[in-house]
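Yeah, one chain of the complex is gone here, protein chain that is, but the others are all in their spots.
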Amino acid sequence: MNVRLLYFAVLRDITGKSESTMSLREGTRAADVWHSLREQYAQLADYRQPPMIAVNESYAAPDTVLREGDEVAFIPPVAGG
Amino acid sequence: MNVRLLYFAVLRDITGKSESTMSLREGTRAADVWHSLREQYAQLADYRQPPMIAVNESYAAPDTVLREGDEVAFIPPVAGG
Amino acid sequence: MSYLTDEPIDTAGLVRRTMRTSDGACVVFEGVVRNQHNGKAVESIFYDAYRPMAEKEIARIVGDIHQQYSDVEIAVVHRLGHLNVGDTSIAIVCTSPHRAESYEASRLLIDRIKQTVPIWKKERGPDGEEWVGWQGR
Partner (left out) sequence: MSYLTDEPIDTAGLVRRTMRTSDGACVVFEGVVRNQHNGKAVESIFYDAYRPMAEKEIARIVGDIHQQYSDVEIAVVHRLGHLNVGDTSIAIVCTSPHRAESYEASRLLIDRIKQTVPIWKKERGPDGEEWVGWQGR
């Protein structure tokens, strides 16, 4: 199955993109996607704890099982206001 | 001795003036002035307790002894803001 | 500078003149003439004041709050005379590097101004007019 990843703020700077599509095995959890990003980007390697996670524009737990077509975004520490 | 009385808000409406001069015996206290106003104006007769009192533009206690040339104002319940 | 005015209050201008480049927060309180009070319709209000004493009282309150919250820059303007529903009667601007102090200072300022500053209002409505606070004594 495929999910759509969105990158914001520092994560967009680190990955150099604002979105990508990732092919996943059934049963993959949101936190697993974070760990695969940590393997790809050296600047994320130290961040074992994923940041906050959003699935389909709502906050979701790290162990959320992803489904075909989900939109997934990792939310670095927010600083609005 | 003489003091200058200032009338504001409801007290100006009741007395029909914005200021007056009153001749007082030495030793007269601020509250005594209030009671002489109560005798003059029927609408004040029921108000045994004087409102807040200002002497020379600062709040003062009812038993403040007045002096020649003092500016005295009775302060009805304030409603600024 | 005077804390009292007979003209409409220019809140945006007040904010502009108060903000410093080190300020990250601005809390503005505006008191506005409502269309009713204790269930009675209000059409307009006349604000009266013991002007020189009101200036001194507001200055004293601003000084106290400034001493308690030294990071907060403060501006206060109270309008007097005839105001209609929707008109701003008082504007209080507090600016500071961080927001907590401005919220607290703002709240204390309006509470204390309402308690002791010699300003009065006469409400006018379809049933006549009355000085607020006098009837209830």
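Chains here go by letter, A, B and C, matching the order in which they are written, and residues are numbered from 1 within each.
As a working rule, contacts are C-beta pairs under 8 Å (C-beta built on N, C-alpha and C of every residue); 3 or more make two chains touch, one makes a residue touch a chain.
Keep in mind that this is a model prediction, so the values were computed, not measured.
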Quiz item: For the unseen chain, which displayed partners does it touch in the full complex?
Solution: A, C
Quiz prompt | chain A, residues in touch with the chain not shown (by the definition above) | solution = 6, 8-10, 12-13, 47, 54, 57-59, 73, 75-81
Exercise. Tell me where the left-out chain touches chain C, residue by residue.
Key: 11-12, 15, 19, 21-36, 85-86, 95, 97, 99, 103, 106-107, 110
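One rule holds in what follows: only the chains that are shown with their structure count from here on.
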Exercise. Could you grab the centroid distance between chain B and chain C? Build each centroid from C-alpha atoms only and quote it in angstrom.
Key: 26
Quiz prompt | Geometric centre distance via CA averages, chain B-chain A, whole Å | solution = 74
Quiz item: Listing for chain B: what residues touch at least two other chains?
Solution: none
Quiz prompt | Contacts with two or more other chains, residues of chain C listed in rising order | solution = none
